[in-house]
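Input: one structure, supplied below.
Right, chain A next:
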Amino acid sequence: MTHATQALDQMRPPYSTEPGSGVYSNKLGMWVFLASDVMFFTALIGSYIVLRFGAPGEWARPGAILNVPLTGLNTFLLICSSVSMVKAYAAIADGKKYFLRKVPGKRLQDGGLKFWLLITIICGAGFVSVQVVEYIKLVGHGFTPAGYREGSLLAEHAAADPIKYGLTVAGLYGSSFFTMTGFHGFHVTCGVISMLYLYFTKVLPEKYSPQDYRGIEVIGLYWHFVDLVWIILFTIVYLI
Partner candidate 1 sequence: MNGRIFSVVGGMFLLTVCSKGDGTVQAAPPAAQPAVPTVDVSAAGGTITGKIKFTGAAPRNPAIDMSEEAACKAKYTTPPTEENVVAGPANALSNVFVYVSAGVPAGQTFTAPTTPVVLDQNGCRYHPHVFGVMVGQSIEVRNSDPLLHNIKAIAKKNRPFNVSQPNAGMTKTVTFAAPEVMVNLECNVHGWMHAYVGVRPDPFFAVSGPDGSFSIKGLPPGTYTIEAWHEKFGTQTATVTIAGTETKTANITFAAH
Partner candidate 2 sequence: MTAVAHTPTTAHHEPMSFWRKYIFSTDHKIIGIQFLFVSLFFLLVGGLLAMQIGWQLGFPGKPLPGGGILPETMVVNGVILPEYYVQLVSMHGTFMVFFAIMPLLVGVYANFLIPLKIGAHDMAFPRINMASFWLALLAGLIMTASFFVPNGPIRSGWTNYAPLAARPDLSGVTVGQMLWCVSIVVLGLSSVLGSLNYITTVINHRAPGMTWFRMPLSVWALFITAILGVLALPVLQGAAIMLLFDNVLGTHFFDPVAGGQALLSQHLFWFFGHPEVYILILPAMGMVSDIIANGSRKPIFGYHSMVFAIIGIAFLGWIVWGHHMFMSGMNPTLGSTFMVSTLLIAVPSAIKVFNWMGTMWRGNLRFHVPMLNAIGFVSMFTIGGLSGIFMAATPVDIPLHDTQFIVAHIHYVLFGGSLFALFAAITYWYPKMFGRMMSERIGKLHFFLTFIFYNMTFFPMHIIGMGGQMRRIYDPTIYDFLKPQQPLNVFISYSAFALFAVQILFAFNFLWSLKRGKKAPQNPWDDNGMEWSLPNPAPHGNWERTPNVYRGPYEFSAPEAGDKDFLPQFVKLPTDRDPVPAPLPATH
């Protein structure tokens, strides 16, 4: 039996030869991964719901501890990054590999893949930075994963107004808050790193074409999913 290397192309057709899902493997794989991520967040968010439902006392009032305006800004950043991601996707589908280009008759320049993906990366990095700042401030005030730190400002406030600050369940509040938002932040960080990698290895060398931009679509799916999780988290953690 001889194996000729020229048969390789034949030998490894890039995609299925059976109907399958009708989508290429990377995208299918990403969707399966997202399904699995749904279960991961189910474990975290589900535990939060269960713990909060069965908690021995009232949770702290929304806004009592967490800085909602700051997080609102963060939510805005993430939504913006999501739309810029999808704009990047649309740009490369239309073959716009460039950064910015003048369009006759329009005041604003037209953004290409390089522009929109950069915006996404900046917004994503901004989100992570704001979250880090938020964590530092919260821990500084005395809000830790174990509850309100003894002797901190927050512990004093909570002792004065136990209802507003949900003193009895502070431990649960800290635990679930930091775990959920922390793992979301971890997901965002992973996404930003992957996008940076793609940006330098694939986007800047203009390796994507309207015929094949699988990387952008796949990372886009991940990114929107992270956004989607945040939308849920923002509501149930910060607003309720």
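Everything that follows uses one rule, which is that a residue touches a chain if its C-beta (ideal position, glycine included) is under 8 Å from a C-beta of that chain, and two chains touch if they have at least 3 such contacts; residues count from 1.
For anyone wondering why these and not others, all candidates are chains of the complex that A comes from, given by their letters.
Predicted model, so just to flag it, every value in this text is computed and none were measured.
Q: Determine, using the touch definition above, which of 1 or 2 touches chain A in the complex.
A: Looking at which candidate touches chain A, I get 2.
Q: Note which residues of chain A are touching candidate 2 in the complex, please.
A: 1, 3-5, 7-8, 10-26, 28-29, 32-33, 35-37, 39-44, 46-47, 50-51, 54-57, 93, 144-147, 168-169, 171-172, 174-176, 178-179, 183, 210-214, 217
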